[in-house]
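What you see is the complex with one protein chain gone and the rest in place.
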Amino acid sequence: MMAAPVQAAAKENATPALASLLRHPLLRPLAALAVLLLIDLVAIPGFFHVSIKDGHLYGSLIDIVNRAAPLMLAALGMTLVIATRGIDISVGAVVALSGTVAAMLIGGGPQAETPLVWAMAAAIGAALLCGLWNGVLVSALGLQPIVATLILMVAGRGLAQLLTDGQIVTVYYEPFFFLGGGYFAGLPFSLTVVALVFAVIALMMRKTALGLFIQAVGINPVAARLAGLKTASLMIFVYVFCAACAGLAGLMISSNIKSADANNAGLLLELDAILAVTLGGTSLAGGKFSLVGSVIGALIIQTLTYTIYSLGVPPEVNMVVKSVVVFLVCLSQSAEFKQLFSRARTA
Amino acid sequence: MIKAPNAAAPVLELHGISKQFPGVKALSDVGLTLYAGQIHTLMGQNGAGKSTLIKVLTGVYAPDSGTIVMEGREIRPGSTQDAQRLGISTVYQEVNLCPNLSVAENIFIGRYPRKFGMVDWGGMRAQAARLLEQLEVRIDVRAQLSSFPLAIRQMVAISRALNISARVLILDEPTSSLDEAEVQLLFRVLRKLRDQGMAILFVTHFLDQTYAISDRITVMRNGEREGEYACAELSRLALVNKMVGAPDASEHPAELVHPGAAQEPPAVLMQARGLGRKGALAPLDLDIRAGEMLGLCGLLGSGRTEAARLLFGADKADSGTLRIGERSHPFASPRDAIEAGIGFCSEDRKHEGAILELSVRENMMLALQARAGMLRAIPLHQQEALARDYVKWLGIKTADIDTPIGSLSGGNQQKVLLARWLVTKPAMLILDEPTRGIDVRAKQEIMDYVSGLCRKGMAILFISSELPEVLRCSDRLVVLRDRKACGEYQRGELDDTSVLQVIAGEAA
Amino acid sequence: AKPLTIGFSQVGAESEWRTANTISIKDAAKKEGVNLKFADAQQRQENQVKAIRSFIAQRVDVIAFSPVVESGWETVLREAKAAKIPVILTDRAVNVTDPTLYAAFIGSDFVEEGRRAARWLVERAAKTPDRTFNIVELQGTVGSAPAIDRKNGFAEVIAANPKLKITRSQTGDFTRAKGKEVMEAFLKAQGKDIQVLYAHNDDMAIGAIQAIEEAGLKPGVDILVISIDGVKGAFQAMIAGKMNVTVECSPLLGPQLMSIARDVVAGKPVPKRITTVEGVFPAEVAAKELPNRKY
């Protein structure tokens, strides 16, 4: 609905190329994002103002992408899981666990107790193990993804808290802050990381048959098996990949707040990640997926959050605003709704 | 509409129906008239628009233009439910039943027998068993539908449609996975219904069946109505010509001569000894030779599909050995089999074959890519070239090689799946009902093509419920009965009549 | 004699403060030889009710708990009373019609904490009479008792002073990450025109301090930082000059709880409301105080 005026206006002088562009599945999430930004442009003075501070860019837009980075990572991982008809609700717990492992290994002094690289490798290693665990439960034991990952969702955070004894571990070792708080080429380094991860998966999609296989398994696992796909290892792969993304996101979050908060880090991140994936146009029923869509979905969510903060919406109204926007974005993506709308207009 | 006084008033009339899908004009200005007490057969090549016409008629698709008149009143069914309410009962081409429900429920859901306002489970089961008995299907109606093979599911779908007391009955390729005997049973029931005054619309690709049962024939070609004919007035040759739209097409090309058959039997490619699985197939001995087409035949449920699945590793064998090349134990998974150079085209294309949302190209490349491994992606241009070739060779009617396979007609989907295995150039190919739903002309062409491959050295295990086809193509025949092999015959040892006796177990 | 058995239902482990609270109680129990049955409610009231029911079924001597919220305890407390098990509340009070349903309440007064924070600011503002102060507030979890009370207490005191004005208020869910995120947005939206940050807990304040620094401002100087709880991290921030004051909200209720529990079981009269002794720690005393901090 929010996208409707934009499209209607554009349609009038549509050339064939433009027409196919208008039918592009990414158009709708993009339009939703554009509308949100438009609201910000009108309602929040200086929203688009980007200045240079300490040699890097500084402004609301930079904050949004920086904040959205962990969500984008989680959403990228989640996209592949969802494409195989699965779901991973342990993302938040993995975020907490990986951040905690890194922070514990680095320790609370100005110097790292474990070299940074090793600490990060251990954190990602822990995340990979989590993914392997999920993947094995789903593919080898055939547990339903939601319960299989529920186990880790509950226990993973407990494990992280066990490591820290429920305390927040504050890190003072400066190089650790670069991942989530540093700048590269004037932009947040986190963005570079996301771009790298994205490039890696996009390349894999293009240069290997991974995308085809994941879709095939997601749409019709029986047929995929009969065609000779290694369905089990594919499943394990997507869960491992999702957990690795979550682990990286966890490092980013704890690096950004310079501490590991096992109790709260990544709380409910899984829901936001799933929301981002769906807003990006990927169906939870599995099959076709869009990585770019998920990234845009994450941006929509973060822009919305940031808009709520900046507009001065009272906190008790946050949820209502968020839900209304989600409803509107969904409806704007529904062809059926648009039909109804245009029918009402012609009648 | 006023008809000649001696003809009965039509029950259902379609006028000027058009339907456009993105990129495809599926129907343009099609008309159709059904009379009570007549069986009307719809013929046409794959993708001619038969199923689409039926879906428009029964409210699945809304037509772009045209009217539907039932007993003098214009109707606009908006859903299958509407159509049913109006007295139109349909069996669609792909079996549309709920795999998770019991057989009995699948027949009765939507119109349960009730007792004290509750679903009367007992009564329902008894009735369901009785209905199926009509078609001589004796199964546990409490069992889940998904535990039965396609043919049984097809029978259940037919029973469901028969049980709706309707004015019009529509059957879209109901016989595509049935054996001769079942077809005869079905026809007996259809004739009875016709005599009771029902209007029946029937779609099939089998000329024999068309001539056995129809009163009238409508031929469709490329989304248009070619013409309507009284069955008795249209020769087979004329019918085929009208379908394909070529005046010179001959019905039966020369009988296939298979040079391999006459010579020394070539080397054994695959050897199964005592291969079996409890409850599915008794231990089976089988030799399959390179360059030989081995037919498996038997009645419905005789275990042909099970045998194929065991050979391919789709189900795990619990006894016996399988020798192929160096290896001597049965395959643990289809992947194993594929690595050993075997392909398997399943009979159940909807559940075990097609990946509906993926494109024709992707569906075709899947097995080849799986064998190449994930990391070695086949370059796109190569994929496209291959896909285009096969689309051309197999005459697949599709807007584009990037069209989702789900929007192809049933027969064309089948061709794509066949292509999926052909592109892998396997040493041995297991074909379970490969020509299901494929039109007469294409069927012949495909079997010729496959025979050609066989001549070049591919081993083929061929399963079909069409006995003439099996007899014509196979070099050697293995007959299964009650999930047990019960005889092996060389080409020419059996003919159309003796084979029936063998598979039915009446001493040959 | 048989050791005293206390069933204790904790809210969860959502913050360092809470964890310090748990440790204090566990340590005190161990030291005094009390048999402690500990149940964690994972932040949910219904879990606390279930835990209390199971304590009743296990016939503990005393039930103690930190209520997740004030309301909704009537029924289960009646069951406890019927089973003749005395109940002691810690940390937060409950709303019940019959005050005999619990024996005592040990804990802080969140409203008072808010007031203290505000009073510190009022005094500070008095030093520069011609300046006005724009305050941004980081609230706790929406609907939680400390968030509501700390907000109200603070608002109540500054209402009298026209120079103190809350210009923005948003929830930071009591976490560092959210505190930082919200503060970033505040800083962009309001630019340099923020003089005071009031955070409902130290964690959010610590997160917000990072945001302030990244914006190129000096926390504690350009923007005064006031928060509540008094965890170690806050003291370290104060020593570094990045925070101005923290109002103590002591989690160390363990020893008090044990002694009250003994008294209650022994039938001695105990005061119904026991407020914990809590201080206000401005930055000046931080360095001296830090070694004494247990949490």
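Here the chain labels run A, B and C in written order, and each chain numbers its own residues starting at 1.
We take it that contacts are C-beta pairs under 8 Å (C-beta built on N, C-alpha and C of every residue); 3 or more make two chains touch, one makes a residue touch a chain.
Everything below uses one rule, namely that contacts and distances are computed from a predicted model.
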Undisplayed chain, where the name is taken from the UniProt record, one of "MrpA C-terminal/MbhD domain-containing protein", "Multisubunit potassium/proton antiporter, PhaG subunit", "Sugar ABC transporter permease YjfF" or "Acyl-CoA dehydrogenase": "Sugar ABC transporter permease YjfF"
Chains in view that touch the one left out, judged over the entire complex: A, B, C
Touch criterion as defined above, residue of C:27, C:40, C:112 or C:263 at the omitted chain: C:40
Identified contact with the non-displayed chain, of B:99, B:245 or B:325: B:99
Subunit A residues touching the omitted chain (full complex): 85, 89, 137, 141-148, 150-152, 154-162, 166, 271, 274-275, 278-279, 283-285, 316-324, 326-327, 330-331, 333-337, 340
Where the unshown chain meets subunit B, residue by residue: 60, 79-81, 83-84, 90, 92, 96-101, 105, 109-110, 112, 118-119, 146, 160, 278-279
Contact set of subunit C toward the excluded chain (per top definition): 7, 10, 12-13, 19, 22, 36-40, 42-47, 49-51, 53-55, 57-59, 68-72, 74-75, 78, 95, 97, 141-144, 148
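Note that in this section only the chains that are shown with their structure count from here on.
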Chain whose Cα centroid lies at the greatest distance from that of subunit C: B
Rounded Å distance, subunit A centre to subunit B centre (Cα mean): 44
Between subunit C and subunit A, distance of the C-alpha-averaged centres to the nearest whole Å: 33
Subunit A to subunit C touching residues, read off their complex: 44, 46-47, 53-54, 58-60, 63, 67, 161, 165-168, 170, 181, 253, 256-259, 261, 263-265, 267, 305-306, 309-310, 312-316, 318
In the complex, subunit C residues that touch subunit A: 13-16, 18-19, 22, 139, 142-143, 168-171, 173-177, 180-182, 184-186, 188-189, 191, 203, 206-207, 210, 214-216, 233, 236
Interface residues, subunit A side, partner subunit B - complex: 206-210, 212-213, 215-216, 219-220, 222-230, 287-288
